[in-house]
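Note that this complex is displayed minus one protein chain, with the remaining chains in position.
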Amino acid sequence: MYKFILKRLFMLIPVLLGVSFIVFTIMSLTPGDPVQLYLGDNYSQEAHDQISEELGLNDPFLIRYAKYVFNALQGDLGNTYSTKRPVTTEIFARFPATVRLAGAALFFAIAVGMPLGIVSAVKQYSLTDNASMLVALLGVSMPNFWLGIMLILLLAANLGIFPASGDAGFKSLVLPAITLSANSLATITRMTRSSMLEIIRQDYIRTARAKGLRESVVVFRHALRNAMIPIITSAGLQFGFALGGAVLVETVFSWPGIGRLLVDAIKLKDTPLVLGLVLVMAVSFTVINLIIDILYAFFDPRVKAQYK
Amino acid sequence: MENLLEIKNLTVEYHTQGEIVHAVNGLSLNLRQGESLGLVGETGAGKTTTALSILQLVADPPGKIMGGEIFFDGVDLLKTKKSLLRSVRGNKISMIFQDPMTSLNPVYSVGFQIAEVIQLHENCSKEEARRKAEEMLEMVGIPKERYEEYPHQFSGGMKQRVVIAMSVACSPQIILADEPTTALDVTIQAQVLELMNDLKEKLHTSLLLITHDLGVVAQVCDRVAIMYSGEIVEQGTIPEVFDHPAHPYTIGLFGSIPTLSMESTKLTPIEGQMPDPTELPAGCNFSPRCPYARAECHSKKPGVTRIPGEATHELRCFALGWEQPDETLMEVIKRGR
Partner (left out) sequence: MNFMTTITTTTIVKRRKKKSQFVMVWERLKQNRLAVAGLVILSVIVLAAIFANLLFDYEAMAVRQNASIRLNPPSSEHWLGTDEVGRDILARIVFGARISLPVAFATILIAAVIGGLLGAIAGYGSRTADNIIMRIMDMFLAIPSTLLAIAIVATLGSSIRNLLIAIAVSNIPPFARIIRSSVITIRNEEFIEAAQAIGANDRRIIFKHILPNAMAPMIVQATMCIAGSVLSIASLSFLGLGIQPPTPEWGSMLSNGRQYIRVAWWVCTFPGIAIMLTILSLNLLGDGLRDALDPKLKN
């Protein structure tokens, strides 16, 4: 098991290199002169040449990339153009807020979506099933930034129950978290239902019933654990969507996370910051997927056997 | 001997996409204390559905038990409370399923799956249940050291041993075995059958053995019931049915099996196919394939009659009551096998 985790961690290296290469390539396609952006109003030809040299912009592309990776490995992602502070400092000042938001959203999505999916599967075609499938369908189709605006309209602007923006304690987390979780909740509900429906028809579930076990034991002990793999797989993918969605939701709720930082960085054409942010998000997504892969072994001994 | 299990007029249907599949049609069957009854029939005859109905394990939807009574210990299982039914399942009546590859839960150790049923019905501690589960493993010939192993680490035959250990763990009064050897290699089949026979002797359990293998029935059972299109068409003791099969379907069955004493070199299969269970014939279900069928057979359902001169031999056929008997059929019945 440990060997497997080490192996997977080792395999992360080429993926991360690839991801950083893709992002670095995209970023270096930016039209316009980065030095001009860096200097802003203090532009002069000497300053331009000096900064170009300092930033290594005169080097060939691959050398620049190699330098970037080399520095990144030492935790240095360069300085931002706008504040001239280290990119890592800027990112990690905002990272906790996003982790809190995405964590709360995913927790909510799993805590509500899984039970709803289980009930829908166990009582297929019942009122609960039809109702929750309808809500899930709407939830999958709903743009989260619109849902956020609607929630602000109803619960913040009209009723004043929750604050409409900012990060000031638990109450201000509620609306953004619900907004960000809507799509994931709907997807997890649907996935749980279809996965459970498939498992519930298996022979070993009939065996469990034939033993005389209570239906609740059959469902939770015998069926759910088998249904977990597709469920956690989709939860992992949802984390990726949540990161993308966070960009929008943080904008709607003025949440001080890395999503909004990204939008601001893009508007200021702050390439090193954008590069750093996309890299950090992609790395988090990759790490989450690794954790999901390890979780498989926890739920299924057959997978565990393969991991040896 | 008293009847331990009495099925009366059981009717089960499957409702799918506007069609109704008539799987079991007014089936009646008795199982006595300590006896082994073979339930024989083709794929799709309704054998498995019958067994599943006893423990109400028919998948609903699409399956529905439409009518009938199933008495066990004087209680109608079809009408009793859920909690009582649960205390019967796995405890007084247990079931062995056809495919050992899929009937064990892949995510729990085999030991746990046996201990689970023991702990449930015997009200004992975890340690006690584990000790007993280990005993059961040893009893079916699996070293108890393999308690913690998972189903994917076992072969098909070994898995069926685990399933058998699970089903006898609470010393049930009845075991329903649904084609327990069909999915296994021939050599393993013999071992599993022997194991079941031994356990049955040791525990004085009644056995309802579902199979399409007449050889297995002759080897294991005291009585046999032949099933066709959701009905019992003939039943009796092994000598009664095997030596003098009387229903044209049963005769056909034996005709399609090679025997050592057979003189002819050609097997005679039964012509045609089982009727579409969504559109059963108006008369006897076997009439479309029956070489002896007369007008009456195509319009009316035959009742159950006892064969004169035999103690328990019953069949569902008009032919024995005809005033002008079919000479060929009578000849075949008299000659026996």
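Order of writing sets the chain letters: A and B. Residues in each chain are counted from 1.
As a working rule, contacts are C-beta pairs under 8 Å (C-beta built on N, C-alpha and C of every residue); 3 or more make two chains touch, one makes a residue touch a chain.
Quick caveat, the model's predicted, so the values are computed rather than measured.
Per the touch definition above, the residue from A:26, A:111 or A:305 contacting the chain not shown is A:26. Here the missing chain is touched by one residue of B:125, B:273, B:299 or B:312, and it is B:273. Which of A:232, A:261, A:274 or A:297 touches the hidden chain is settled by the complete complex: it is A:274.
Looking at subunit A, the residues touching the absent chain are 14-15, 18-19, 21-23, 26-27, 29-31, 137-138, 140-143, 145-147, 149-150, 152-153, 157, 194, 197-198, 240-241, 243-245, 247-248, 251-252, 262-263, 266-267, 271, 274, 278, 281-282, 285-286, 289.
The rule we apply is simple: only the chains that are shown with their structure count from here on.
In this assembly, the C-alpha centroid of subunit A lies 54 Å from the C-alpha centroid of subunit B. Those residues of subunit A that touch subunit B in the shared complex are 124, 201-204, 206-214, 222, 225-226, 299-302, 305. Those residues of subunit B lying in contact with subunit A across their complex are 52, 55, 57, 59, 61, 86-91, 94-95, 97, 99, 102-109, 116-117, 120-121, 150, 152-153, 163, 166.
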